[in-house]
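Removed from the display is one protein chain of the complex; every other protein chain stays in position.
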Amino acid sequence: MRHLLTLEELDRAALTRLLDRAERFRSGGAPRELLAGRTVLTLFFEPSTRTRTSFVLASKRLGADTLNFDLSHSSTSKGESLLDTLHTLEAMGLDALVVRHGENGMPAYLAQHANTRVSVINAGDGTHAHPTQGLLDALTIRQRRRDLENLHVVICGDIRHSRVARSDVRALHTLGVRDIRLCAPGAMLPESPAEFPGCATTEDFDDAVQGADVVIMLRIQKERMAAAQFPEAADYHTHYGLDTRRLALAKPECQVLHPGPINRGIEIAPEVADGRQSRILDQVANGVAVRMAVLAELLAPPA
Amino acid sequence: MRHLLTLEELDRAALTRLLDRAERFRSGGAPRELLAGRTVLTLFFEPSTRTRTSFVLASKRLGADTLNFDLSHSSTSKGESLLDTLHTLEAMGLDALVVRHGENGMPAYLAQHANTRVSVINAGDGTHAHPTQGLLDALTIRQRRRDLENLHVVICGDIRHSRVARSDVRALHTLGVRDIRLCAPGAMLPESPAEFPGCATTEDFDDAVQGADVVIMLRIQKERMAAAQFPEAADYHTHYGLDTRRLALAKPECQVLHPGPINRGIEIAPEVADGRQSRILDQVANGVAVRMAVLAELLAPPA
Partner (left out) sequence: MRHLLTLEELDRAALTRLLDRAERFRSGGAPRELLAGRTVLTLFFEPSTRTRTSFVLASKRLGADTLNFDLSHSSTSKGESLLDTLHTLEAMGLDALVVRHGENGMPAYLAQHANTRVSVINAGDGTHAHPTQGLLDALTIRQRRRDLENLHVVICGDIRHSRVARSDVRALHTLGVRDIRLCAPGAMLPESPAEFPGCATTEDFDDAVQGADVVIMLRIQKERMAAAQFPEAADYHTHYGLDTRRLALAKPECQVLHPGPINRGIEIAPEVADGRQSRILDQVANGVAVRMAVLAELLAPPA
């Protein structure tokens, strides 16, 4: 394993090994010298303090040096091509590039053109994939439920444009989850069912959430709400927000996940976000651990 | 001591212990491993390279990892609430948040809502408090004068809006200084004397500076000068600038302080800023040492 571009590359054994390693890191077993002398660069073409900070902390906790490429000041503003930037960074001897880009496939494109042993980690590309989010969500769910085969999982929000939904579905399928329901207004459901093989889709959130073990809420964007005929945030909340009434339809121990940052009162009610079933802050903590596991796997594979 | 929000929380013994620790750090006794593996995040909602850099250097010199939250790229731009940002950072396992905010009380608000053992350090909030500045000014004065009870201290500038003045007065009172005179044009004096109990106020700078042991000049802002009937910087300088003539009215060994950055020729004449009585660069050096002491006290209290 040299790059982490999508979760399609990982079979159940590989994915489980990563999650197990992350779990050990969470319990405090981080070897502070594991990546000493290695350099991790975050290369973000879209703003995201949360994910970037998570990768930076993961790197530092394993002893790696970190660099953040501030693209507003970068050579790309002088018109340098992305591949020239890649080769320049490789020549400087970097070990890993953590890339977020608005276009699908850009991390894969960089990985494909890398000349050296540099590892490319996809930190989210367009609507395509966000593999470390898929991993951390799987880790979060697994911490409470080992019998993943029997889980009923609902993902609700802008499925069509969500790289989180894609990577979550992939991680959960690989781990054996069979019952995944995608819920959204029509304009936010997948254009083709083939995009999410093996998943059910529905526009009825009350129905979807019945008896659920896990509900993953997605962050919603205002522009998209309008396009889906919800000009007011309150309207979206009425139909697709997770509030206490709706959560009561799920199983009593149903876990609530959200990749953050949350829009309180839009896709999720504050009482649910802050409630006892919320795993949102566990996701954040697991995010650092999962990224440590990925960096360790790529840069310091077990002998 | 878990947070540092204002100097009101520190009695004379606690404050003296911090200054003593800072003094030892200045003389080179910084244990580079004291905060190894700990993470300090600077969270600045107002720009300040000087104070931020001072905290970052203090952290690094004790071996801590540092992160700077660049708020223009942060999740807050996606509408995340400040408390959600706080809880996210806590979940990532940060040890200290160094917060500067334009509104009074924001660091206290964050400290009050923190779920975990994270320490909040106030790096300046509105017109309310700037505790590390109060500490470093006290340390600077104390390096030359041990008999603080007998000092005559003048603070001159925009007292009304100054968090520096408030924290300086608090630190000096706690250490036993009895004679503090606040000097400014009327529109910059405190609205109520109760805000600065035990301090004299005057609009006559020549009178205030007579026989002074310490003069603390405050940075003045152009908008405020106009509001105080000084449309031209030269007018302000004439009445409230510290020049060599005025400094000669003070005691021969009178110390001159300024929190920086200075406006040369406005609140302070270049000859004074660069003169033998200026302690301005000592303040900068003491600032790093004081912040090391605060971080050490909060994150690695003596057993």
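In this document, chain identifiers A and B correspond to the written order of the chains, with residue numbering beginning at 1 in each.
The criterion applied here is as follows: contacts are C-beta pairs under 8 Å (C-beta built on N, C-alpha and C of every residue); 3 or more make two chains touch, one makes a residue touch a chain.
None of the values given here were measured: they were computed from a predicted structure.
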Point to revise | Option from A:87, A:173 or A:222 whose C-beta touches the chain left out | key: A:87
Check your understanding: Of B:50, B:144 or B:245, which residue touches the hidden chain?
Key -> B:50
Practice item. Specify the residue from the set B:176, B:211 or B:261 that touches the hidden chain. Key: B:261
Study note, to complete from the structure: Touching the hidden chain, out of A:14, A:67 or A:249, is A:67
Revision key, fill the gap. Hidden partner sits against chain B at residues 32, 47-50, 53-54, 56-57, 60-61, 260-264, 281-282, 284-285, 287-288
Exercise for review: List the residues of chain A that touch the chain left out of this view.
Suggested key: 36-37, 39, 65, 67, 69-70, 73-75, 77-81, 84-85, 87-93
